[in-house]
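For this view, one protein chain was removed and the others were kept in their places.
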Amino acid sequence: MSGISQTPGNSRSVNESLPVRMLLIFTALLFLVLFLILPLVAVFYNAFHEGLPVYKQAITDPATIHAVILTFLAVFCAVPLNCAFGVAAAWAISKFRFRGKNALITLIDLPLTVSPVVSGTIFILIFGAHGLLGPWLSAHNIKIIFAIPGIVLVTIFVTLPFVARELLPVMTAQGNFDEEAALTLGASGWKTFLRITLPNIRWGLFYGVVLSVARAMGEFGAVSVVSGHIRGKTITMPLHVEILYNEYNFAAAFAVASLLTFVSIMTLGLKKYAEVKTARQNKELEDFMTEKRML
Amino acid sequence: MKKMSGVCALVMLWIFLTLICSQQMGYAADREILNVSYDPTRELYRDVNEVFIAYWKSVHNENIQVRQSHGGAGKQARAVIDGLEADVVTLALAYDIDAIARIAKLMPADWQSRLPNNSCPYTSTIIFLVRKGNPKNIRDWDDLAKPGVQVITPNPKTSGGARWNFLAAWGYALDKWGKDEQKAQEFVGKIFKNVPVLDTGARGSTTTFLRGIGDVFISWENEALLAVNKLGKEQLEIVVPSVSIMAEPPVTVMTQNAEKHGVTDIAQGYLEFLYTEKGQELCAKHYYRPSMPNVLEKYKNQFPRVKTFSIDEYFGGWAAAQKKFFADQGVFDQIYGN
Partner (left out) sequence: MAGKRKKSVIPGFGLTMGITTGYLGLIVLFPLACLFFQTLDVSLDTVQKTVFSGRALAAFGLSFGASFAAACVNTVFGFLVAWVLVRYTFPGRFLVDAMVDLPFALPTAVAGISLTFLYAQNGWLGKFLYGLGIPSVYSRIGVFIALIFIGLPFVVRTVQPVLVNFDTQVEEAAASLGASRFKAFTRVIMPEVLPSAITGFALAFARALGEYGSVVFISGNMPHRTEIVPLLIMTRLEEYDYLGAQILAVVMLVLSFCFLFLINFLQYWGQRHHRMQECVA
């Protein structure tokens, strides 16, 4: 069992005995296998269970392709907006002191805790034919609910917090020092942001965007409420999975699901990548600082 | 400056992709109609649409599209009322279309007289689907109320088929106990006590049943035949009850929506196509009972012989039945509330 050991640096007095250690690791891994690994394996198993031709047919079906394109459209609309918002919000909150900061943070977090179904319902109650703005919208022939704008809107709502949430701790931790230095040296605000802040936060921003993309692609509950389920028109990938699943077409449902699963695995990989990069960046910074101090 | 151009390139790429996507979303020049339908008609209309598009092309030399939306009939009607701009609706029962006419006022209240046979190009009925060999020995509605039998049916609040199921059972009970409503309620209550899963649409229930849940599935005849013929004669069997209900799923044009989209001719032609021999053949192929006598005659062997009663005979039409049984605090709520 040479592979299983405690992390270096721990002295013997805080060691568990080997059997205890093994038991803990085994239990933790068993839990993760049951609840994480197996569902993942099951997706790919079911997707490829009936052979590659079935899989290929499922993902090249026009309905599937349309669902993929609509999903990407929602992502392309929602993520840049939320990204711009996230950067602005993180800047405002981390660089300045003002009253009501906590309330603002809470408000940004809100879409995370609101049930997706409730989010969708809110938009139905406003933009639906019998909602607050419904009559006005239908008089002007604007379709939001049961059309693409509705899907984009709820996607924006649901993924609103992610970039801001990733950036806030990073920017708060980094403080204003670098920016103040640049500004005192005469750099313009924009230049400071682009040259100083952006490089500092790039990995946090990167992961925020990646997570937003993954969540925007995968949103089910809220989109399901507002979509209207018109085939070849307002069906996103997760909704398409549901439809295929309900049409006894399990292999195809899992085939489309495998595409989404692949995206989420990519997301996890990119998160790790960003973490490693951030750690390196921080270490370089630290090294630089210690060097400077030693000089 | 390198960074700036990188950011710019990224933004440009993003905009480009968005444009491509929205281009792909197909605001195509083709005229298209949207058919909002109920749950089990997925296969039927997939075929009908394909044939109809070709037919339209051959007659009018125009490329058109037919879009579909499926779900429990009640849920679908809700979507139309709430702004899903259907050009035609093909739902499980007349009440849901009445609701559209009443609340959203998208077509005249007498919509049902606009097409032959009360606007029903095909009919169906309610039968049972059981596991191979019928291990619980289910023969008739009585057996569904026995303790220990698991019954699968969708939710009558959202599914049209489930409402037909409910009324079929109720009608059987009325026959059996000489129109005793109290007895009927007890009987149907017993059946619903045996229901472990209540899906929102008929298709969801079929999936549940095929997943191995339940002993008997009260189902549309067409859905049961589809399940048996497509998915396993080795696993499933059909049981025909002594009496069932004549289910009439109507179709109609959403006049205002079709006018607004400029597709009234297509919508009208689409529904009329269902009444043509070609359309009727397609219905029969998907196990819907065609209304055209000669087509019905041709396919009569595939349909089990079922003694049926109509909703007008036993319940005085859909409006009365809906109000009594499925409205809030109606009989279904009383049964299910306990």
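Brief remarks follow.
All chains are identified by letter, namely A and B, in their written order; residue positions are counted from 1 within each chain.
We adopt the following convention: a residue touches a chain if its C-beta (ideal position, glycine included) is under 8 Å from a C-beta of that chain, and two chains touch if they have at least 3 such contacts.
Predicted, not measured: the structure shown is a model, and the values here were computed from it.
Among B:L198, B:V240, B:A267 or B:A284, only B:L198 touches the chain that is left out of the view. Residues of chain A that touch the chain left out of view are 3-7, 9-11, 13-14, 16, 21, 24-25, 27-29, 31-32, 34-40, 42-43, 46, 81, 84-85, 88-89, 91-93, 95-98, 102, 104-118, 121-126, 130, 132, 153, 156-157, 160, 176, 179-180, 183-184, 189, 193, 211, 214-215, 217-221, 224-225, 237-239, 241-242, 245, 250, 253-254, 257, 260-261, 263-265, 267-269, 271-272. Even with one chain removed from view, chain B keeps its contact list with that chain: residues 72, 74-75, 77-78, 81, 99, 155, 157-158, 195-200, 208, 211-213, 328, 336-337.
Everything below uses one rule, namely that only the chains that are shown with their structure count from here on.
Taking each chain's centre as the mean of its C-alpha atoms, chain A lies 37 Å from chain B. On chain A, the positions that touch chain B within their shared complex are 66, 69-70, 72-73, 76-77, 80, 124, 128-130, 134, 138, 141, 143, 145-146, 148, 194-195, 198-199, 228-233, 243, 245-248. Interface residues of chain B, counted against chain A in their complex, comprise 3-4, 7, 11, 14, 17-18, 21-22, 24-26, 34, 42, 65, 67-71, 79, 81-85, 104, 201, 203-204, 206-207, 210, 231, 260.
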